[in-house]
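First comes the structure, then the notes that go with it.
Complex shown without one protein chain; remaining protein chains in place.
Each chain carries a letter (A, B and C) given by its place in the written order, and its residues are counted from 1.
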Amino acid sequence: MTETGLPASVEAIRRVREDPHRLGHRAHGPAEIIAGAGHGMTGPASKRIIVGYGFWIYLLSDIVVFSCFFAAFAVQRGATAGGPTMDQIIEVPRVAMQTAVLLVSSYTCMLSFAATNARSRLWTQVFLAATGILGLVFILLELQEFAELAARGITPQRSGMLTSFFGLVGLHGLHVSAGLLWLGTMMAQILVKGFRPEIVHRLICFNLFWHALDIVWIGIFTIVYLMGAG
Amino acid sequence: MFGKLDLSAVPLSEPIPLITSAVVILVALGVLVLITVRGWWPYLWHDWITSVDHKRIGIMYCLLGVLMLIRGFADAIMMRTQQAVAINAEGYLTPEHYNQIFTAHGTIMILFGAMPLVLGFMNFLVPLQLGVRDVAFPTFNSVGFWLTASGALLINISLLIGEFARTGWLPYPPLSETAYSPGVGVDYYLWAVQISGIGTLITGINIVTTVLKMRCPGMSYLRMPVFTWTALASCLLIVAVFPVLTATLAMLTLDRYVGWHYFTNTAGGNPMMFVNLIWAWGHPEVYILILPAFGIFSEIFSTFSGKPLFGYRSMVAATLFICVVSLLVWLHHFFTMGAGAAVNTFFGISSSIIAVGTGVKIYNWIFTMYGGRVRFEVPMLWSMGFIFTFIIGGLTGVLLAIPPADFVTHNSLFLVAHFHNVIIGGVVFAIFAGAEFWFPKAFGFRLYAGWGKVAFWCAFIGFWVTFTPLYILGLEGMTRRLQHINVPEWGPWLYVSVVGVAILIVGVVAQVVQLVVSIRDRELLRDVTGDPWDGRSLEWATPSPPPFFNFAVMPNVEGEEAYWGIKLRAIETQQLAPEPKYAPIEMPVHSPVGVYTAFFATVFGFAMIWHIWWLAIVALVAAFAGFVVFAWRDVHEFEVPAEEVARAERARRASREALLRKLSEEGALP
Amino acid sequence: MSNLASDEELPTGVLDNREDHSPGDEPLEDAGHWVRHANLGLTLSILLTAGAFFLAGSNIIYGPAVPIALIVLAIAQMGVHLVFFLHITTGPDNTNNVLALAFGILVVFLIVIGSIWIMDHLMQNMMPTRMEDMMQMQP
């Protein structure tokens, strides 16, 4: 033992010749320091990529939340407790409408980001506004649906099936509403601050969020509405 | 105006919670007064509360965890003594009170004790081990921590105002539905756990992104220290299953608040679905705790054996194996619910397969010591205690994973003994081992080893004396969560268990004494080199404590065990690497958004618990406003001038050079 | 370079300077490219959605197989969204994104399928209506 508190290193260095290969400690050739993409050799990724990736991970976890509500719906589909059944509460035309609206909004959202990349504030705002309006229409349609159901006495309190139906669809609606709030905030930020890096990063995230909601909606209209109606 | 809240919410007739809260409040007030008198507020505010430095946040996480462990331990003492005196008698705790205690104990220990500690270690270590300056999202990191603190605060408020849940740490419906639990206890549980769960999710996302996207140059995946690997695996599990917790609690909340029927026992609700979903989170949750613990032990075994970890790749493979397989075993917590033989077989086998991954780790640790120079410093003692304790706990886990055996041990004290065996022997021992190990890194001086050894032996012996009787009682057919006992024959074992708790108390005291003594003698125990244990990974390349920017220049990693390589080269050539060119560093500015959000989260939770709707809305709006203000700020980063970087780095180099000189003076070198 | 000048300059290293890429971000191309991309995505989505709604309302294929067809169409459409709107590709710059996605899909799959499987068995074994049937069978 030495006084220096490095017993192992000192001993190891003495015997370095015992292991000329330095098994497990071979250097992979001298690499110059490069900042870059975080793939191991190059150091941390740029902020833009970190932000996008972090948000991607968040989205995956959000999808897991949805998957629980999907599972609950699958399990409680038949639990009508003597109340209305799925095919009695579904109106396919409205859902078709909602789907169309949301799909187009995804498209405009993507155009808005193309505009951002082309550094056009005007078109970014225009397409964001279009996205927002379409999202709003979607929400209004959903509210209309819920209101009509409620008027017929069909509420989540009625049965397990309705609970899981309203829960799943409502959760998506809640996400869209939150997205609208976010979108409004972003538009204000662009207006005031222009395209700073952090604002562009947030726009990337918003883009991701909006498309992910569309993906969830595909699941909902297929499993809840189309398959429920049949 | 105040919803369900009025003065009668305070349990004036129950002395225990009343006195406890009075003491806690007095102590807290005392601390606040002290801070004010000493004028420490600015320091606290700028350097801790609003800090976004991952090391500070890590330390605060650990502090929170330790406080909550103590609270949970107090609950444990009450439970053990109650059961010892309540044999054919009522004991000193009524059912209402006792049932709150075990619920609070389980919830607090797992979600507010062990979790913050584990997250704290990850926060503190991952960027250091990766050779970078911070986590991916420093400000969100602060939000995550403070949300967890907010949940912990809510739980502790329930001690004085209202009550806590009386359902067990996983509130199975229908018992937890409004019909059977009309009080606010379950609501406290729901909001506290929900809020802190979101905080945990944020931290999980943060660390996954950090590990995947922010490694220093040359730090390829297979060069990452094993602790970082386990942190990654653990955080992947967080990202995968905490949303399940969020969803499940949200469903129960909807049942309770607006009369929906996810889990009610009427109108098509399905309580079994809750059990299913909560364990889909609950099981991976325990692996979220144990994986980083494995990481801690890996670092310790290799450092104190003076050898690289044996079978590094196997270790990484086993970690990822456990991570994935742990996602498909959750049914083993309800084998006895009646899903039938096919389902039980599948989940039984997949559960026991986890033992393969764990076994590989155990053997790799043993072979790490093989051919080593094993130094029995305190962290190493904990690690040896862990090997023994955890293997036994794992064995009983595998027993429980055999459905026909679980049919007679489910919910028995055998189960209680199993999970304390793996949690205390695994997670808690790891935390103490890791605390001894990295304390000098965090604070600049070592902990006094003598008291550390006392603490270890008390914990180790105390653990076995406390929990061996529970194994036996479980085999005798004693079930868990009993407020009093109707079988006098069980008495002797319960007394033995109390003796064990007494030994544990001595251990806790020893730990406190160790801290006090070490702080007193900190100059003697000072770690001047930054590498007190002859370490191997990059955190030991920094001074103790590290500067807030961690590394003056990002290390350029050229092999496994990055720091070990650097160190050996320095010793071999008897000089440090040539001095780099110093450049200014951009660091994130501190931000109050974390505490701010958490404050309103607490208010929101409290308002929801007591049905004070207006206040809940106010809190939500305020939180959103806070975020907008935060999003509007212009300055995100500040620049550390090159001179400051150079100054810090030169001091570090000087201490390392002194060390090299000393080595050659001693003639230790070949 | 269509990305913003205000964003930090991406360094050139041993690998392609854009060797990494985050989901939702648009890799280096001109704006026209992305608009064409979006148009294609939109067209495909419309076709798939219309197909789903059409199938659900018709009896053009074997009735019991309709749900299967719907699910296949949904998966296809999710794929279209991922590729055309989120720019998830199989390129090396996307490895991490795809891995994360795969992990997410695995988790979703395990939770949904696992829950349905478990709950199905529980209900099969223990729904009291099953007893009702048995009681009726008794003489």
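What we mean here is this: a residue touches a chain if its C-beta (ideal position, glycine included) is under 8 Å from a C-beta of that chain, and two chains touch if they have at least 3 such contacts.
Simple rule for what comes next: contacts and distances are computed from a predicted model.
This complex has a chain not shown, and the name its UniProt record holds, of "Inner-membrane translocator", "ABC transporter permease", "Dihydroorotate dehydrogenase B (NAD(+)), catalytic subunit" or "Ubiquinol oxidase subunit 2", is "Ubiquinol oxidase subunit 2".
Shown chains touched by the hidden one, complex as a whole: A, B, C. The chain omitted from view is touched by exactly one of B:Ala74, B:Leu399 or B:Ala646, namely B:Leu399. Summary of contacts with the chain left out: across B:Ile16, B:Ile49, B:Leu63 or B:Ile387, the touching residue is B:Ile387. In the complete assembly, the contact with the undisplayed chain comes from B:Leu482, out of B:Leu482, B:Leu504 or B:Leu525.
Listed for subunit A, the residues touching the missing chain in the whole complex are 1, 7-8, 11-12, 15, 18-19, 22-25. For subunit C, the residues touching the chain absent from view are 122, 125-132, 135. Considering the complete assembly, subunit B touches the hidden chain via residues 4-9, 11, 94-96, 99, 161-163, 166-168, 172-175, 179-185, 265-266, 271-272, 305-312, 314, 334, 336-338, 340-341, 344-345, 348-349, 352-353, 355-356, 358-360, 362-376, 384, 387-388, 391-392, 395, 398-399, 401-405, 407-412, 468, 471-472, 475-477, 479-487, 489, 609-610.
Throughout what follows, only the chains that are shown with their structure count from here on.
Each chain gets a centre from the mean of its Cα atoms; for subunit B and subunit C, those two points are 34 Å apart.
Annotation: 12 Å between the Cα-based centres of subunit A and subunit C.
If you average the Cα atoms of subunit A and of subunit B, the two centres end up 28 Å apart.
The residues of subunit A that reach two or more other chains are 34-35, 38, 41-42, 45, 49-51, 53, 57, 60-61, 64, 68, 71, 75, listed in rising order.
Residue positions 212-213, 240-241, 244, 270, 273, 277 of subunit B each touch two or more of the other chains. Against subunit A, in their complex, subunit C makes its touches with residues 2-8, 10-11, 13-15, 17, 19-26, 31, 34-35, 38, 41-42, 45-46, 49, 52-53, 56-57, 66-67, 70-71, 73-74, 77-78, 81-82, 85-86, 96-97, 100-101, 103-104, 107-108, 111-112, 115-116, 119.
Here subunit A touches subunit C in the complex through residues 34-39, 41-42, 45-53, 55-57, 60-61, 63-64, 67-68, 70-71, 74-75, 92, 96, 99-100, 103-104, 106-107, 110-111, 113-119, 195-197, 200, 204-205, 207-208, 211-212, 214-215, 218-219, 221-223, 226-227, 229-230, going by the rule given at the top. Subunit C makes touch with subunit B in their complex at residues 20, 96, 103-104, 106-107, 110-111, 114-115, 117-119, 121-122, 124-126.
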